[in-house]
Structure formats: C-alpha cells, structure tokens
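For this depiction, one protein chain was excluded, whereas all remaining protein chains were kept in their positions.
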C-alpha cells in the first residue's frame, strides 16, 4: 500500500502517468449484479475531459474507457473491475528543458526528492490527468449507489472571487463554469478570460451535496464519514481546504446556534453540521466545500531552481487550464461516490442480525 | 478494519469508551531502538487532561498510562507497543434519562441508527475521552520523530471570534487558552466565561505547524501528506474544516501570487502552499488550520426526539468543556505526529538504493 | 501493519510478551448485538492453559481475561472489543545467561537479527504464550459464528508417531492428549512420558474440521478460504505444514479419483477437496491437517552460538511442554473461527441485492 489504493471493501487502485501508455483503475469489491451502463461512464468521462470550453485547456483527450474485466453482459460479476484509458494525444514534445528544473507550485521537487527520478512529461503521475481513472471508478460507484437512491451533485460556488448567488441545479451543466447561477457564471467566465489574458490563472470554491444517505454511515473513529471524504477530496491536486456544513463559520458560532435540533420524522431543524455528526451520517443532506487553488501552470516567467540548486527562470508553455474548478467538479463527485460505495458495504457488517 | 486503526506501517488501533473499563492503543510498527520516556508521555497526557482551567471541564481524570508491551528497559523492541488508561473517575451516575433520547450535535442518533445499540454513558465510544489513546500514541510518534529533528506545534489562533494577533511560541502553554498572544488569550478566556454563564459554548480555530520535515514525504496519490493529515484531523470530534497554507484564501488568489518560488538552498520565497505541493512535503514549514465547532453539550434546554421519534426536550447536565479548543491542541499535535511517523517509515521504501 | 493484525473486517490486533505486563487483543469489526458469554471465554482459555496434565508444562498461568471495551451488558456494541490477560506467574528468574545466546529451534536469532534487541524473558513476543490473545479473540468469533450454526473441532490425530485409529468426538476433551481415540490416547501419553524422561520432546499432527459453512465463502484470488486458513495456521509457532482434504495424498491420485462429484441436494459423493474448491467453500465439511514439530525447548545439552558467533553449549531449564499438540488444539480452533468470522462479513458484500 504505497498510496495508490483507496477504500476498504470497495477499493480502487489507480495507475498511469500523463504521457505513459495508459491510465486506469482496478476496482476490487464491486458487488456482483450491478448493471454497468457504458454510456454513463462515457458521459462522466466527457464531463472531466479537457477542451470543453475556453475555461479549460484546449488539449484534446479522447479518454475512451475500455473495460478489461469484471463485467459480463453488462453486469458486474464480483471479480475486479478493471478499466483502462489509453493516452493518445500526448505530443512528441521535447521535455528536456524541464528535466532539470522544478516548476513552481507543482510536485516536481517533491517527486525528485522522494524517488530520485521523475517523469517530466506532462507532470507524470502528478498530472491532473490521473483523475480520469477516478472518474471512471466513480461512475461505477454511482451506479452502485443508485440502488440506494443516493444522489451526488457538485458545482462551482465561486471562481476568481465571483460567487454564485442563486442556486438552480439544472443550470450547472449548462454553462462552462458549472455554476448553478447563470448570471454569476457569466462573470466567472469573464474573470477567467481576464486571468488568461494576463498569462495568469484563478481558483475557486467547489461545493458538493449528497442526498438520501441513510443515517449511521461511516466508521468510527478514524474512518469517519467526514474524515474519509476529507482524505478523498484533499487527495485531489489543487484542493487546499475542506469544510463540512458551516465549517469555519461554525468556529465563530455558539453551541446553541450550531446544534441541529432533531424533529419528529427524522428531520432536522437546521443542518449546520452538513449531515454528519460524530463522523456518522445523520440522514440529512451531506454538504461540504472545497478550496481550489489557482492552476500553478502559468505562462508568465517565474523564478525557480534546477537540480543543482542554481537559480533559473521558467516559462511554462503548452495548453493548461486557466482554472480547474469546472473540470474538478466531476472528479469531486466521483470521489464522493467512491467513499460512499465503500461505506455502503461496510454498513452491512455493523450488526449481527444482518446475516 | 472497521475504522479504529490508522496508518500503514506505524499503525495505531485504539479502543475504549468513556465509561468502560479502560481506553487504550496498540501501536504496531514502532521501530525497535526508540528511547521511551515515560515522563514525556505523562506530560503529553497532562496537556489533554480536563480540569486544567476554567475553560475546560472540571472533571478530574487521572489518565495514567500503563505500558503493557513493546518496551524493554525503556527502549522499544519492535513488538506492538500497547498502552492502557484506566477509567477511574466515571461516577455511578444514572444515565437512564439519556437512554431513549438523542443529544443534539452528538453522534447519538448515528450510533443508534448504525448499531441498534448505544452506550449512553458519557457518549461511549464517541466521547472526546477517546482521544487520550491518540495522545499516548502521539507521544511515542513524537519520540520517534525526534530522531529526525521534527518539531510539531499547535495553538489557539481564534476562540469565540477572538483572534491571536501576535505570535510568541513560548506563551502558548502558559495560558489556559493555549494562545500565542497573551493579550488575546485574556479576551478569549473572558469570552468563554461569558458563554458558560449563558449556558452556552464556543468554538475556534486551531493552527498547527511542523518544522524540519524533509522534502518528498507523503505517498501519491490517495495517501498524500495533506490527504492523510486531513483524514487525521477531521477524524477528531468537533473539527469541521481544515485548510493547508493559505487554504480558502488561495481560492481567491491568482496563480502568479499563489505559486511559491524556489530559491537557491532549498528555500522558498513564500509558503502559500503550507509546505505541501502535489501531496508531498516541500521541505518548507507545514502549516494547516482547523475549524473547531462549539461544544454541543450545553446546559440550556434544547429540542430533540427520542427513539420513538417523539419530540422531547433535553437539558444536558454534568461537567462539560465550554470550549474544547485548548484541550484539542495536544490531540492535533499527536495526530500530526502519528501521520508523520508513518510517512517516515514509508519513505524508507521509496528507492531501491535504500536497502 | 507490521504483522500483528489479521483479518479484513473482523480484524484482530494482538500484543504482549511472555513476561511483560500483559497480553491482549483488540478486535475491530465485531458486529453489534452478539451475546458475549464470559464463561465461554473462560472455558476456552482454560483449554489452552498450561498445567493441565503431565503432557504439558507444569507452569501455572491464570489467564484471566478482562474485557476492556466493546461490550455493554454482555452484548457487543460494534466498537472495538479489547481484552487483556495479565501476566501474573512469571518468576523473577535470572535470564542473563540467555541474553547473549541463541536457543536452537527458536526465533532468538531471527529476532536479534531483525530488531537488534530481544526480550529474552520466556521468549518475549515469540513465546507460545502469545496465543492466549488468539484464543480470547477466537472465543468471540465462535460466539458470532454460532449465529450461523458453524461448528469447529480440532483434535490430536497423531502424537509421537502414534495415530488415532478411531474417532469419537466426545472423547477428545476427556483425555490429556485430546485424541478422539482413547486407546491411542493412552499410547500417546506414554510416548510423551518417554520423551520427557529422555530430556526430549515430540510432535504430532492436529486435524481440524468445520461444519455448516455455507457454499461460496472465501475471497478470490489471494484471500481464498484455504489460503487464509493456511496463513492463520502456519502463523502458529511450531506448525510446519498444512494440507487440505487429501492434501499430499492428492498429489498421487488421478483426477478421476480426486474429483468430488456433486449429488442432488447439494451433497458430494466424496470430499477429497476438504470442503474447499477454487478457494471457496463447497458446503461440504472443511478439513485440514497440521504438522506440529517437537517442542524446541529440551533440557538436554545442545550446541549453539552466542551473539559474538562463538560456539556455546546450552541447557534449557524451566518448565516446558514436552509436546504442544494438546495445547495448540484450542488455538487452531480459535484461528479457524477468526478466519471464518471475517469471511462471514465479507460474504455480505458479495452481491448488490444484499443491501
């Protein structure tokens, strides 16, 4: 276990580098009997794909998912479900200029320090391209969770300081910002264009909510539902913070304000907790927010050093997202689904009466 | 693995309920040859202990740690290091009034939903008392990390909306707020007293920094250093958010502002990233902040329901912290140490040349 | 995970040395709602305890199990079930003569090579005393498996070359050899007495069978039912081999003889496979045999070396079992129960329809 696996029973193991032969994922622990809808996987992949709009990179990636095992006549069989995405669009670019130099804001120096060797082509394993394996796995998790009626939705709550002020879920996938507020979306898009024109990049805030998770999911004390969601989300490149429910605002509230009173019928009078108390789902809507940093790859000249520790100046060329918020949204949903699929199975083991 | 273990090689497994016979921890994977300083463990436990000041509960808990195994003549032997803390001060209080009723803001409803059975005495496994096992394990992790020169410090950055404006590390353990700003500390203490007088509670923000972690620690892609720290911290009861470096502020910055330029000598011109890029340590100071919610146990009357779903009113009696920020601080340090001890060992496996 | 945990969901973590403060086990993943019968735990511990007969060591160990957590009013709560056994009878013997010398047939040299430090008192962690934690955990597993109707029985099939020729299950616990054949038992006892008189020791073969395991338990491909049973059994000190069903005899058979034909009603015409095919239970009786080596601790003088590599002669004094077969039998049952308890829970996750 060197970090490329995630989950206890519904367990994903991903592989692949930005410019290697292929990326992929093996999901062990997929229950038998799930209807596998290949079109749905394709749709989810398309949501993550670059080149969708001016907000994202113009790179074209096909991201075609091939199912290698675990599915028979479109039904999961209980054996490992492996999926592979070929890398097809990597150009035969010359990366030799990056070989000895560390890009600011990237994992370059960390990887070199750790392994003594580094795949400089497109960031190698530390590229955001790694997340396509997560989205493929998340699509399977979503299909499993559909049997529980669970629905997951993530969206851009803020980009470049522009906040969504209204919420209309049906708007989210209609604009390139993935904002539930079409007016704010326009402002967000303009702000990204400004940054790009200035050879710069911007960040934002992604919000995610999950409905219909029964009460009691999560495993005390280290694998609490929020703890595992936090690991899952912070493991995404560029996510620098997470808060559940009121989050940092709760730090300023009093207990009498922050406690969510329970009402007859299993409802709550409020949901400051974001649907999780003591690490277990309460049955209320699960809600969390993520801080997404501005893309570190910018085309203006930056200072850095090379392997020898000598000062260098670097200008990052190529096609990069001026803002990764829109493209990280399907990945956030995918990771949420993967966390929940695992807890759905763990939940079956909580009581002796279940056998 | 039902959630009570944490770590891959340096791996802790904790047990115990608030009012059971004992709490404890087994640490598997402690390298042989570490000098085990029992006084240091005692000191760390004392920092977490209740009854230290007016900010915390008046309950007296001895929290004496007995080492059951893994240590011979004050040196770790490589076998599992087990520690136990007897529960001595639990009163023979009558909890029957809580048996059918769910306390707002607590895990009561979640536990009942999950297991169909619940230890109502003092919150059982979901009590903050569970963290004494973490502190004991963290003390061992700190002793191990001492061999690497690693130092961890957490403190109260904000309580009840009152922020520390200055930073003097030597002040932290001198005031009951554990604030590095003695002036702010006085205001924090007053604010807690106000809340207590109003039968209410307050929250705050804990900051933690870690020095001397070499570059390259952490395991891509799911066990990134920040991802595991996030899991560790969010697994603490009452922590509702975490941000690394600039965190949510980074979401408003541009890439050119947020990128940390590397300087000759391995230094960085800034540390917006909080010492972690791409999930690996950069060699710079690791920094994160935690949102701590106000204690849910308050003595004013609250609405809730009972097992039958009938509306009920609840008045929580007993001794409870009006603010858990000061007492969570040593637990935050402990969890940080446990995460790093594990990565220290994982790091040894990164290259073939290490054998 | 440094080797002291076992299992995926029903997961035990043991600790403790022969002459340390205590031994114990934390079981994570015990489903809530199991009736915990303390008398049954006591009985199981009594079966493993030394000093039961002339075949075993005369040492007296109380082996009283204290439940530290996870049980409320004699029912499991779903939280970690921790149990501790104090070491009470260790004498203040002088072990300094053993400190620099490696006992033949023991783990002494291995431990020293691995850790550079070694608890010489009674063998430390490598003592057979470690198994009392397994028996305590096994008792809990058996209580869980009782809900499935599963029954486990182990016995002495051979001691010192004397084979049991008849099988009467009710005889097993009546004779100190734990032989199902009372006539063979007498011969076994005599053979052990001979060996003891000659300052020597003997080994034997333990057989174990398990009834009422439903078909389909086990997890392909590495956690096959037989693979995990093999790990569990070979992890017992002194067990040098395992075979399932016909085992090594199957290596000489033809396929037409060795295949077990299925009959209407889920029965099999034979059970050469020992109830496991392709790593999954078939529904037939599970059967395996274990080779138990003669106790390495013998009182006659033996050659060895010391830490400096110098030749030494060693005479092991103290109270040692001349044959561990009778005492390993309850441990074999315990480990079988632990393996099955885990697979019982895994089985709940095999199909989507189970939710």
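For reference, chains read A, B and C in written order, and residue numbers begin at 1 within each chain.
The working rule: a contact is a pair of C-beta atoms (placed from the backbone, for glycine too) under 8 Å apart; a residue touches a chain by one contact, two chains touch by 3 or more.
Not measured: the values here are computed from a predicted model.
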Selected residue (touches chain absent from view) among A:69, A:212 or A:300: A:69
Per the touch definition above, residue among C:21, C:132, C:150 or C:205 touching the missing chain: C:205
Residue in contact with the excluded chain [from C:75, C:147, C:193 or C:227]: C:227
Of C:88, C:235 or C:315, the residue in touch with the unshown chain: C:235
In chain A, positions touching the absent partner: 1-5, 8-9, 11, 13-17, 20-24, 26, 28-29, 32-33, 66-70, 72, 75, 77-82, 84, 111, 114-119, 124-125
Touch residues of chain C, complete complex, unshown partner: 1-6, 8, 14, 102, 104-116, 125-126, 130, 158, 160-161, 195, 198-205, 214-224, 226-235, 237, 240-266, 269, 273-274, 277-283, 291-298, 300, 302-305, 309-311, 346-347, 349-351, 353
Chain B residues that touch the omitted chain in the full complex: 8-9, 29, 31-34, 76, 78-79, 144, 147-148, 220, 344-346, 348-355
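Quick note on the criterion: only the chains that are shown with their structure count from here on.
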Copies chain B and chain C touch via same or different residues, half shared test: same
Superposition rotation for chain A onto chain C, Cα-based, multiple of 5°: 180
Chain A and chain C, separation of their C-alpha mean positions in angstrom: 45
Intercentroid distance (Cα basis), chain C paired with chain B, Å: 38
Contacts with two or more other chains, residues of chain C listed in rising order: 8-9, 29, 32-33, 78-79
